[in-house]
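Every protein chain but one is kept in place in this view of the complex.
Letters A, B and C mark the chains as written, and numbering starts fresh at 1 in each.
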Amino acid sequence: MTIGIGLIGAGWIGEEHVSRLTNVITGARVTAVSDIDLDRAAKVAAIAGARVIDSPEKLIDDAEVDAVVITSWGPVHAEQVLACIAAGKPVFCEKPLTTDAADGLRILEAEQAHGSRLVQVGFMRRYDAGYRQMKQIIDAGGVGAPLMAHCAHRNPSVPESYHSGMATLDTAVHEVDALRWLLDDEFVSVQVVKPRSTSKRFEHLTDPQIVLLETAAGARIDVEVFVNCQYGYDIQCEVVGETGTVRLPDPATPVVRGAAQAGFAVVQDFPSRFAAAFDVELQEWTDSLNSDRALAGPSAWDGYAATVVTNAAVRALESGQIVPIELTERPAFYA
Amino acid sequence: MTIGIGLIGAGWIGEEHVSRLTNVITGARVTAVSDIDLDRAAKVAAIAGARVIDSPEKLIDDAEVDAVVITSWGPVHAEQVLACIAAGKPVFCEKPLTTDAADGLRILEAEQAHGSRLVQVGFMRRYDAGYRQMKQIIDAGGVGAPLMAHCAHRNPSVPESYHSGMATLDTAVHEVDALRWLLDDEFVSVQVVKPRSTSKRFEHLTDPQIVLLETAAGARIDVEVFVNCQYGYDIQCEVVGETGTVRLPDPATPVVRGAAQAGFAVVQDFPSRFAAAFDVELQEWTDSLNSDRALAGPSAWDGYAATVVTNAAVRALESGQIVPIELTERPAFYA
Amino acid sequence: MTIGIGLIGAGWIGEEHVSRLTNVITGARVTAVSDIDLDRAAKVAAIAGARVIDSPEKLIDDAEVDAVVITSWGPVHAEQVLACIAAGKPVFCEKPLTTDAADGLRILEAEQAHGSRLVQVGFMRRYDAGYRQMKQIIDAGGVGAPLMAHCAHRNPSVPESYHSGMATLDTAVHEVDALRWLLDDEFVSVQVVKPRSTSKRFEHLTDPQIVLLETAAGARIDVEVFVNCQYGYDIQCEVVGETGTVRLPDPATPVVRGAAQAGFAVVQDFPSRFAAAFDVELQEWTDSLNSDRALAGPSAWDGYAATVVTNAAVRALESGQIVPIELTERPAFYA
Partner (left out) sequence: MTIGIGLIGAGWIGEEHVSRLTNVITGARVTAVSDIDLDRAAKVAAIAGARVIDSPEKLIDDAEVDAVVITSWGPVHAEQVLACIAAGKPVFCEKPLTTDAADGLRILEAEQAHGSRLVQVGFMRRYDAGYRQMKQIIDAGGVGAPLMAHCAHRNPSVPESYHSGMATLDTAVHEVDALRWLLDDEFVSVQVVKPRSTSKRFEHLTDPQIVLLETAAGARIDVEVFVNCQYGYDIQCEVVGETGTVRLPDPATPVVRGAAQAGFAVVQDFPSRFAAAFDVELQEWTDSLNSDRALAGPSAWDGYAATVVTNAAVRALESGQIVPIELTERPAFYA
């Protein structure tokens, strides 16, 4: 069984996914690529020997496209996902599922009307070996009932186009999803604390930020987002429960003793840090499609919830207030 | 040179300090002990072959008392410290210097009127080897300008008498002082976040708490205070600067590999965790007194500031609000 | 391009490799399986939808077999590898390439006569991320010229059929290959030191053993082999150079603080420890076959050298002497 994949959006991450689906993932084949920029589409399609199709709509309807991967610009995700659902085709959508909560609700309704899951959202941390081990330990009661989590999400630097809202919309969104999943809980409020900004960033940017989240069960999460930390791409996460704590491991890296130091190299970018997670994510998705198993990855509900939370965080950043997070009632379909 | 020490307050920490001054510290000798409970005073005095004196006032004035150590109940500290200043005698006062900010101001005035430092406050973390190395690294620019600190202060459990305000007054007060010192900065506001309380605590207690502090320079500190964490006495501190981070080390402990685990024992109580810090603290204090050097340890100003901050934190806990911290102008005497 | 693979030997590791080639590796497909036990062959073939072929010779000659994977019993490897070379088909042979050095020489001659590399030996540690990082660091001069290496190879326990010679033939053979590769050097002598045996092993077994190896460049390697260590499958390796040391990392595993301990789980078996290495090994081999690139993995020379070293180690174990290791001159073909 080899599933035919159509990819919409031939940017950096689109190219990565086409390479991955071609060279790493077994059971899938990229058959079609679409992008506004046709040259770009052609270049990426060539990696897989795929055809270029000149519109997302045609790609979704193409006979060689069994399933769709969306790596286009965030604001068009919702429309493209809805088109996939309308066509009854499985769709893997990079985050965000939608930039607007109302669109998210439409996706939930459409998928429920279809009657079975079609949508998976690209929150790859759920496929990282360290996070998965944390999840197993927490679920097995290894730290008792979770009460708190302390997280940090650090990048060496960001380009000038990065703006303050992206600290949650683009960056902490990964912690938003990872913590919802690790704690099996929903967020109910958010506050953003602004330390003095580092001098090593573009003037317009508020960096670092500390995002404070509260869950329905009363757990509290703090996420340091620091996208110009200079020294590396560094992801920290510690969950504190009633009887213990568990901490995300650093990547396994040789310790060198030399020149009066003992230390190890810190990874410099997220593709390196989460390369294996991306592989596992797409392989498990492909395996689901090639089997009778229902999709098990992040759902449309997870995508919708992340959007509601991160949009609230942007309002919290702007207002300085504690902002309530209001989700619609969770449909039994997504239980 | 052996300095004669009078100790006021023969409780647990008083007994510890008498033993330490007798058996560990060189250059000091406990000559007199005072306590409301005369039997207790006699028992502790016997450790050092010291006399029992039946009132703090008489002890402070005693000819064999060159310097005073105060380990009495917090609410009487200010009065006893003021009496020492009036007598012109150096005084080492366990924290808190004072429970009331107004008394703190009186101490500042009295010491300035005396014209040289007499007061040192027992914030022993400044003498812990790990914190000292952090301070050196930060001062040497090893992480760039500090922007944030993430701290945790965990106890296995506390007795029923422990109340919610003590989370800052008694517990996080150590982080309050340590961070003022590490960052060389003053706090300007405080907020207390309340996660769901652990089920493993007395009903009346809010535990854990997360204390959020802001400094004059705009740094943000979060302190998890969790005094019924069950698993150990665990102190965590990470300072994040513009170019890097530095983390307080765990105590050096052998790693055992056995029974499918690799791990090390976590210390269970603060006297074990900070035993060496207490030794260094009292030895350096004694050495200052036996030399021409001015006192270098935590000053009356540090004690006053800690009181203002922790009292504000209690109000923040009660109100749920962000509470401003207002210190008097720092006298040049304490520059 | 999908290469057709014939597998000889449907035991445990054969089944693993068929599953891997079917479900994980891209670009390869198992088309035929052979085993003395036809039921076993049928069971394993079914994983891949492959045919059962009733002799290794026929399998090697089969038109659907582009390349061969040998996972049969060690003593028949040489004969099967020679048959593959005679057929001009690439062959991936699990270690040992041969149990007898003379057979190894025949393989070297046959492959040279063929004129290009056909043989790769299954030393999977060269594909482990930790070892690869060590290799990069050493090759980049990160520890200076290597002088020593300290290794440990520990298993929780072994079955009664394991005998003392297997400590090097089956177990330390991985360190023999990994160190030849890490140091880019050949061994010239071996000695085996016998500590008192653990009480927790079958009576006939000498366990642990310490294998001392000397290289042509004068480096010294000590390998603790301890196959009944009880607590886990634990691989340690530290290379000491003229200016520093580098140590193989433990697998990245969350640290749990709980019950007065801070620690992490130790892996219990080698398939877990080296799962990713096995995947990378077969994927890179497949990629080589599907491209114009020459084979880059462990060669027939590496397999021959490992056999000479481990056979000498068995003589050293038996004699208690330092045994010289005598390799034939290395052909330029294997430079």
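By our rule, a contact is a pair of C-beta atoms (placed from the backbone, for glycine too) under 8 Å apart; a residue touches a chain by one contact, two chains touch by 3 or more.
On a predicted model such as this, the values are computed, not experimentally measured, just so you know.
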Legend entry - Contact partner of the left-out chain, one of B:A46, B:A129, B:A216 or B:A296: B:A129
Inset, instruction - Among A:G49, A:P75 or A:G263, choose the residue that contacts the chain missing from this document, as touch is defined above. - result: A:G263
Legend entry - Residue touching the undisplayed chain, where the options are B:G115, B:P159 or B:P254: B:P254
Inset, instruction - Just name the one of A:D234, A:D287 or A:D302 that touches the chain not displayed here. - result: A:D234
Legend entry - Residues in subunit B touching the chain absent from view: 22-26, 129-130, 133-134, 137, 142-143, 243-259, 264, 276, 283, 287
Inset, instruction - Could you list which residues of subunit A touch the chain missing from the display? - result: 230-232, 234, 250, 255, 257-266, 268
Inset, instruction - Just the residue numbers, please: which parts of subunit C touch the chain that's not shown? - result: 144-145, 147-148, 150, 152, 193-196, 198-200, 208, 210, 212, 217-220, 222, 224, 226, 229-231, 240, 242-245
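The rule we apply is simple: only the chains that are shown with their structure count from here on.
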Legend entry - Centroid-based (C-alpha) most distant chain relative to subunit A: B
Legend entry - Chain nearest the overall C-alpha centroid of the shown protein atoms: A
Legend entry - Distance between the centres, which are taken as Cα means, of subunit B and subunit A, whole angstrom: 44
Legend entry - Distance between chain centroids, defined by C-alpha means - subunit B, subunit C (Å): 58
Inset, instruction - Indicate the whole-number Å distance between the mean C-alpha point of subunit A and the mean C-alpha point of subunit C. - result: 38
Inset, instruction - Name the residues of subunit B that each touch 2 or more other chains. - result: 230-231
